[in-house]
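Report on the structure given below.
Only a single protein chain was left out; the remaining protein chains are all shown in position.
So that you can tell them apart, the chains are marked A and B in the order they are listed, and the count of residues begins at 1 in each.
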Amino acid sequence: MCLAIPVKVIELLAADQALVDVGGVRKEVDVSLVDGVQTGDYVILHVGFAINRLDETEAQKTLAMLREMGVAPEAAA
Amino acid sequence: MSADPKVVRRGYIRALDLKRGKVEMSHGGGGRAMAQLIDELFQLAFDNPWLRQANDQALLSRPEGRIVMATDSHVVSPLFFPGGDIGSLSVHGTINDVATSGARPLWLSAGFILEEGFPLADLKRIVDSMAAAARAAGVPIVTGDTKVVERGKGDGVFINTTGVGVVPDGIEISGHRARPGDRILVSGHLGDHGVAIMSLRENLSFSTNIISDSAALHELIAAMIRAAPDIHCLRDPTRGGLASTLNEIARQSGVGMAIREADIPVREEVDAACELLGLDPLYVANEGKVVAICPAASADALLAAMHIHPLGQDAAIIGEVVEDSHGFVQMETSFGGRRNVDWLSGEQLPRIC
Partner (left out) sequence: MKYVDEFRDGKVARNLAQSIAAEVQPERRYHLMEFCGGHTHAISRYGLRDLLPPEIRFIHGPGCPVCVLPIGRIDSAIELARDHGVILCSYGDTLRVPASERMSLLRAKAEGADIRMVYSSADALRIAREHPEREVVFFAIGFETTTPPTAVALRQARAEGLKNFSVFANHVLTPSAIQNILESPEVRELGTVPLDGFIGPSHVSTIIGSRPYEFFAEEFQKPVVIAGFEPLDVLQSVLMLVRQLNEGRAEVENQFSRAVTREGNLKAQAMVAEVFELRERFEWRGLGEVPYSALRIREAFRDFDAEVRFDLPYRSVPDHKACECGTILRGLKQPQDCKVFGTVCTPDNPLGSCMVSAEGACAAYYTYGQFKGAQPVAEAS
């Protein structure tokens, strides 16, 4: 229902904005909905706003669980 | 040969102010103002023997072979974008329409509809760009027309280009010739042009290194035909993208198509931009790519010939033509699942859902 995509925070800007990158595309987004965003964090972007931070540890856990199925996904770049 | 074209013809009291001037109604009026615009802007930039005749038409020699004609009107917004502008686009687009019949493009015409108030500096930039594109392609703009509409009745500038070319006997390239068993090839990465344009739209602004792929394809196509004279179909996937082109050909030929997602070249940035906006790269416009459909036996030679040419370095075989009375274009996803790649309905709009 909600088109959202994980993006990487490249730079924090004034007025609760941040510059993010996904696949080489950059955009300025609003980060006021998520506390303590740091450069290097991954956040989920929806309609120009970061709606939550992505937990990298949990992401790796999920990938590991998927890996249990026998075939490892390509290592993250 | 007439006098040095760089010398502005006498009779104009003052040269056009190409830096700060604006298009006025008189520039389309047929009088001295229009003549001056043509002389100092169009003629100077396009300069060739036909235009120097200053007639309302171009007298052309009879070519050997069957004559091909194509026309295209260009209304792109924004007028200037990374990798090109409406001018170069209009030259490349019509050259490509002619070339995808297998024809060698010979001559172009250019008709301009200018909006009153449009900056002459921008017009000069566009015209110079057209001239450069035409010269690089070796296809002169031999005749043209200019009209001016009142402020508010145009989008700055609309351009129509018509192209004429010639096809040698023995070449039969048409959308109705695809046959089951044929291979489907694309000449390179898809979606660049559309993404480059979209990145400039005010409300979507994202920054990207993607530039439009706008290019004249006639020389690539000539090389392709030399390598595989039995090519069945050629088409450039402009508006509506690859998906629309394949559906058109499938319908014309009464066949189906089976393509593989994993083999379709799309740049990571284009993928990312499309993800961001909820768009499908298969439907995004291209302005410098060609789709080719050829008998299976010729596919490898065709691919090799494309790879040698600068505009075909990333060419790939993406699928086959199959029997299918429904005319579906089916795609094997990178998952091994199957989905239909349908016609585009309406305009693809960015979405939030």
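We take it that contacts are C-beta pairs under 8 Å (C-beta built on N, C-alpha and C of every residue); 3 or more make two chains touch, one makes a residue touch a chain.
It should be emphasised that the depicted structure is a prediction, and the values quoted were computed from it without experimental measurement.
Mapped onto subunit B, contacts with the missing chain fall at residues 180-181, 203-204, 256, 258, 268, 271-272, 275, 277-278, 320-324, 326, 328, 330, 333-340, 342, 345-346, 349-353. Interface residues of subunit A with the unshown chain, by the touch rule above, are 1-6, 8, 22-23, 30, 32-35, 42, 44, 46-49, 51-56, 58-59, 61-63, 65-67, 69-74, 76-77.
In this section, only the chains that are shown with their structure count from here on.
Per the touch definition, subunit A reaches subunit B in the complex via residues 1-3, 5, 22-28, 45-47.
Chain contact summary for the complex, subunit B toward subunit A: residues 205-209, 268-269, 271-273, 275-276, 278, 351-353.
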